[in-house]
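Only one protein chain is missing from this complex, and each of the others stays in its spot.
Residue numbering begins at 1 within each chain, and the chains themselves are lettered A and B in the order written.
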Amino acid sequence: MFLRNAWYVAAWGHEVGRALFPQLVLGQPLVLYRTADGTAVAFEDRCPHRRYALSKGSLQGDNVRCEYHGLVFNPEGKCVYVPGQPNIPPRMRVRSYPVAEKWQWLWVWMGEPELADPALIPDFGWHDDPSWKRVGGHLKFGGHYQLVIDNLLDLTHETFVHTRTIGNAAVAETPMQTKVEEPYVHIERIMRDCNAPPLFKKVRGFTGNIDRFQFIRFEPPCHVVIDARGVPAGTNDLDRGMRWYVTNSITPETETSSHYFWAVTRCFAQDDEAISELLHDQIVKTFLEDKDVIETQQNRIDSDDPAKRVYDINADAGAVAARRIMSKLIARESTTVSA
Amino acid sequence: MFLRNAWYVAAWGHEVGRALFPQLVLGQPLVLYRTADGTAVAFEDRCPHRRYALSKGSLQGDNVRCEYHGLVFNPEGKCVYVPGQPNIPPRMRVRSYPVAEKWQWLWVWMGEPELADPALIPDFGWHDDPSWKRVGGHLKFGGHYQLVIDNLLDLTHETFVHTRTIGNAAVAETPMQTKVEEPYVHIERIMRDCNAPPLFKKVRGFTGNIDRFQFIRFEPPCHVVIDARGVPAGTNDLDRGMRWYVTNSITPETETSSHYFWAVTRCFAQDDEAISELLHDQIVKTFLEDKDVIETQQNRIDSDDPAKRVYDINADAGAVAARRIMSKLIARESTTVSA
Partner (left out) sequence: MFLRNAWYVAAWGHEVGRALFPQLVLGQPLVLYRTADGTAVAFEDRCPHRRYALSKGSLQGDNVRCEYHGLVFNPEGKCVYVPGQPNIPPRMRVRSYPVAEKWQWLWVWMGEPELADPALIPDFGWHDDPSWKRVGGHLKFGGHYQLVIDNLLDLTHETFVHTRTIGNAAVAETPMQTKVEEPYVHIERIMRDCNAPPLFKKVRGFTGNIDRFQFIRFEPPCHVVIDARGVPAGTNDLDRGMRWYVTNSITPETETSSHYFWAVTRCFAQDDEAISELLHDQIVKTFLEDKDVIETQQNRIDSDDPAKRVYDINADAGAVAARRIMSKLIARESTTVSA
């Protein structure tokens, strides 16, 4: 059960061009492309005639031709040509989805089109800020998207899972503050005078202890932004420290798999390509450790009694709040639909 | 749901000899073999004792021995030997299926044996006609058999899917005539003064335009014969042209996979081995293009809402009629059985 009236990241803007790009979102096969003027289009990836994949078809100007029987659809999804017959059945339309392009990403709206307001897209303004520097990517995890959200809302696991990159003992030892302002959840963890984790040392050359800050914001349905900072202990001096935003948008692919769109945007060493490369590599390495965790978790959930209760710890406050918000939104949506 | 009281092609005659030959038909594992006098036999491929695969056993003269516990069955399916005990349990029988050998193919009857009349086998007389020349084969498609029937009853797709072999623009542009004479569906498409498709040029050396003819006959449950012709435009001269029958028998393997038994039988260049080889290769290439289409379609159907409506075009008239006939026959059969 997914929240349908919401914007989901379907692709990086640069991934989609003048070619048919298939993507599975909320269990629905989509095909994306751009018209000649660069406008992005998203269709259900099934021909309304015999359900062949439109993504196996071809672009004819701004239209898509199904390469099974040759039907052609315009960017609105309307059939404009059927081989061998002059009249077009009026209901021959492929379902099209509202698309918005913002913060370098292509967003699709999976619910009622008339509710698709681009103003509802979360604010990731730093993606477009030229004074910051961004690295990013797209991974797939074999687990339910909420497992990934849980993971991001309790970074305790960095201490155990990410010892080679961003984990230090302080994360697990330091309690978090959680503040719920529906539909947002804010979590902060401030770690004073602690060891710098390996990646921090590599990118910023810390020699002594640091003060480390994590400010996390959850926004429904699946967006987690981490404002992460580190400065030489007691200095509060960002010029000798570091700050980056980790943007995580976890688009459900199916009930048991997720797209992981991510970006790390920093405000230091912006022109240092070596740092960019290192950061990209280390972040991918870190997220692949999460992938292994989440896929193991999904496996253990799949083979378990679905009614079995799990037990919480203090560190779950944020994740539990986020799940509660999502349950409420999904319940409200299904009530609205059935009304 | 399959029509059970019908003949289905289970194998080419030459594929089955004095060895146990397993084949999955309508979801039922079968084992076929020939007795010493050449008579073909078909059994359920499960020992009635403990369901081990008889196809993993051995022929003992005309009998089959199960190689788990040594029970022996005669060609009628009756158990004739149980190791270590003199009496044979009278109900120890393996289910046997009526088999007929006709048109180079072995046909099995999957329903009530007393209804298995070989006269009900479709007429593919050209397979045995020495004045014609045949090439043929057996493929497997990962899709429901009706998707393959649909494919064959609307050759519009040749224009889009088979551009390298038998497709030309004329197929998609020219409307078909459909005539339903239950249980048959007849479809014809006559394309005057059109380009010759690549394969036609290769086998017949056409230099100018041709008149192209397609006469198609559907016969339940899963047989489609295409009488295809091409002659220099305006000549009606088969001596300078070509004609072949494409026989397609699509035996359901499971609900989502199909055996594709095919033959192309021609009445020109009968002794030209190079033409036979070329034709075989090009037809296999063509059908593998269909395989890709049908497997993609099946994938998109499997992930779709089963209740979702699809929309028809004029070219579907034949395929829709064939599906309607099949639905009627299957409904009638299930009524008869329950009565």
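The rule is short, and it goes like this: contacts are C-beta pairs under 8 Å (C-beta built on N, C-alpha and C of every residue); 3 or more make two chains touch, one makes a residue touch a chain.
The structure presented is a predicted model; accordingly, all values stated were derived computationally and were not measured.
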{"item": "Contact partner of the left-out chain, one of A:Thr156, A:Gln214 or A:Thr251", "value": "A:Thr156"}
{"item": "Touch criterion as defined above, residue of B:Gln85, B:Ser131 or B:Thr207 at the omitted chain", "value": "B:Gln85"}
{"item": "Chain not shown: contacting residue from A:Thr39, A:Gln60, A:Gln85 or A:Asn314", "value": "A:Asn314"}
{"item": "Absent-chain contact - pick from A:Ser58, A:Thr174 or A:Thr254", "value": "A:Thr174"}
{"item": "Where the missing chain touches subunit B, by residue", "value": "27, 29, 45-46, 48-53, 56, 65-71, 82-85, 89, 91-92"}
{"item": "Contact set of subunit A toward the excluded chain (per top definition)", "value": "150, 154, 156-157, 159-161, 172-176, 293, 296-297, 299-301, 303-304, 310-315"}
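Methods note: only the chains that are shown with their structure count from here on.
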{"item": "Length of the line joining the C-alpha centres of subunit A and subunit B, rounded to whole Å", "value": "48"}
